[in-house]
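Report on the following structure.
Missing here: one protein chain of the complex. Every other protein chain is in place.
As written, the chain order gives the labels A and B, with residue 1 at the start of each chain.
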Amino acid sequence: MNGFYEFQFYLFSLLAIASALLFVTRKNPVPAALWLVNVMFALAGLYVMLDAPFVGVIQVLVYAGAIMVVFVFVVMLLNLGRSGISDIRSLGSRLGAGAVGLALLANLLVVQRQRIPRVALAPEIDNVVEGVAASLFTDYLVAFELTSLVLLVAIIGAVLLAKKRVRL
Amino acid sequence: MIPTLLGVLILLPILGFLANGSIAFFGKRAEGDGATTARHPLVTLIGPGVILAAFGVAVALFLDMQRAPEQALHIVRYGQWMPVGNLVIDWSLQLDQLSILMVLVITGVGSLIHLFSIGYMRDDASYARYFAYLNLFVAFMLVLVLGASYPVLFVGWEGVGLASYLLIGFWFSDKANAEAGKKAFVVNRVGDFGFLVAMFLIWVTTQKLDFIGAHAALGAMAGTPVVLAIALFLFIGCAGKSAQLPLYIWLPDAMAGPTPVSALIHAATMVTAGVYLVARAAPIFSGAPEASLVITAVGALTALFAATIALRQWDIKKVLAYSTVSQLGYMFVGVGSGAYTAGVFHLVTHAFFKALLFLGAGSVIHAMHHAYHHTHRDEDPQDLRNMGGLAKYMPATAVAMTLATLAIAGIPPLAGFFSKDEILASVFARAHGSPLASASLLGIPGSTVLYGAYAVGVLTALLTAIYMTRMLLLAFYGSNRTGEAEQEMLHEAPTIMTAPVLVLGALTVVGGWLNLPALIPLGPVGLLEHWLEPVVGSSASRLAGAGHLDHRTETILVAVAITVAVVGIVIALLRYRKPIADKAHSPVDESVLARAYHVDGLVDAIIVRPISAFANIVLTRGVETGIDRAFSAGGSMLSRTAALVGSKLQDGDVGKYAWLLAAGALALLAALTLS
């Protein structure tokens, strides 16, 4: 059981990383968006394997299903898929970015090793949804309400911003 | 009784200063020509009045002290001044034989000069201001001689320097006068530095600054290098205030002030503060024979130096100024060789005849000025070449001036003879067998120094007789060179001016009786010596040692002195018999003596110019460029540079922003990992 679990874990991880790499290197925004969707699917799988089924589901529903769809919509709307000139920066920039990236990675790994203590795993919860709901609507109620406010503002803002100016 | 009287004594001139000062400040401004509206009757009453009253108080104090000579020393404490840690300085005044003597001279001669000033400054627009400053000076001078500790003395010391500056530059609308005042103050400052260092040394060594305590402690340390250092630094202070080499350069320039000021400050009182200080600090100086030798040597050299210059001066006040420097040198020879009484005696007699000479010169200048004013001629009323034969027009003044000239030359039985002779005799006596003689100065044995000082003193006496007679002849005798038209206006000064002159003349005649030597039996012997014994006696005997003159030597010395004086007068009579031309028709005197050895030029080139140049550099490069620009322009340069860098960073390129973000995050994380 453990072996299979591990194999699956590594599979999903590899899928996520490979898709991310491919996403970053595509010239055309449409395939890039699709590769990102793939990343999200792989992550959803990882979430489920980490005993967060609720999060996994809403990842697919909200992130992959809604947010990425909006991205693809906008790409289509602006007809950006046809550009011939690549928007990737020069080699120098890429190498520099690579260096920064590697440095950052090294840092993060060291921090993870140093600062995150090895504690025992939390007891498994039967009904995760119930647990999340309980926490969300009691301890973090204010945050919850505020996020709904943020969503409202975002909706109004998006509508206003994207509106075509009406020439009178 | 005594504390109140002392307090009143000091308060009187201070009140005079405040009253006259208020009148000067708030009173009606005189009109342009200031002819008759300038003189304010209240000022005439208060100005000289407070000083006369102070003289009365001084006499009362003196009589009181005479009645009980054993209890003559009084120290009156008026309150605390500076309690700092274990240094406690009080406002204390010390009344003893020495200080009452000085007070009598200051208030006595001072009141005569105040009376004279009523006439002299009658037509001056700043009449009230003059008396205010004069009162202020007397107040500070009294503080100086009555102070019971070095700091209080120093207050007086500085105060008289201030008053001197104010009075020298009294007519400050003429820039040269203001410059002279500045010069006096600055040169004095150099001396004050020495005084301050001496005070610091005294404090560090003895933890005491009052005279009684400090002198007791220092007397026990006689002969040590510390006492020598203190003595030398004190002498630097004296050299500044009393115009000894090389700090004498301010005194001739100080003649720019009104003539009564020259009489009071630069003849009778302020310049004698240095002599007073040496006498007061006798325990220190007698405990440092090398320092005393230095003082004697400097005094002798100054006396000779100034006398040579006076031989070729044409301005009557300049002759008297250099004469003062020369006579001060004599006083320092006296107190330097341990003959404190002799030095102070000469101080007193010099006050009499020098004040007389200056006031007489004032009367002369007053008359000459009026004459030239009347005929609208623009000639120098102070130049000897423009005078001549004034005895015909100003007989009383002429008689007094003649008496004073004879006194300063050293003709018996006038005052100057006794005091000068006593100094020379004391130096001669101490040149053999005293601690001074055994000490050595830079390798030269003390006896050589003292014999040398004696010789110089005799030579200077000769020169003094010559130049003073010259002055007398050129001014009062011979034919008049002022001019036909002016002669009508030449007349004796008003009584208010002539009377004090005559009083001083009388004092010049009888002043010698203050300290008659045993050799010449004319009256009570050594009155002053006995009077000052409790104050300076022990110090004097310490330095005198076994030095003593036998009867025969003393007689020879007296004979030498008289001969020299007579010879000097005769030389002058022979030399200046021939008539000379008036100033307008005389060539400009370019001789070295007339130009006072070009000392002022040297000082200017060696000291003043380099310092000015340096100050200029510091000001322009240092302050203007460094500080002003740094702060005003520098501040704006800083903001501009910062803004430039900032604007380069914010050029709208989002890519660049992203880079900066990444770099910043990396830096923070690195700090986290590395900490």
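By our rule, contacts are C-beta pairs under 8 Å (C-beta built on N, C-alpha and C of every residue); 3 or more make two chains touch, one makes a residue touch a chain.
One rule holds in what follows: contacts and distances are computed from a predicted model.
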item	value
Protein name, per the UniProt record, of whichever chain is missing from view ("NADH-quinone oxidoreductase subunit K", "N-acetyltransferase domain-containing protein", "ABC transporter ATP-binding protein" or "Fe-S cluster assembly protein SufB")	"NADH-quinone oxidoreductase subunit K"
Interface residues of subunit B (partner: the chain not displayed)	646-647, 649-655, 658-659, 662
Touching residues (missing chain, whole complex) on subunit A	5-6, 9-10, 13, 16-17, 20-21, 23-24, 29, 32-33, 36, 39-40, 43, 46-47, 49-52, 54-55, 58-59, 62-63, 66-68, 70-71, 74-75, 77-78, 80, 87-89, 93-94, 96-98, 100-102, 104-105, 108-109, 112, 116, 119, 121-122, 125, 128, 131-132, 135-136, 139-140, 143, 147, 150-151, 153-155, 157-162, 164
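Definition applied: only the chains that are shown with their structure count from here on.
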item	value
Subunit A partner contacts - residues on subunit B that touch it in the complex	655, 662-663, 665-666, 669-670, 672-673
Subunit B-facing residues of subunit A, complex	89, 97, 100, 103-104, 107-108, 110-111, 114
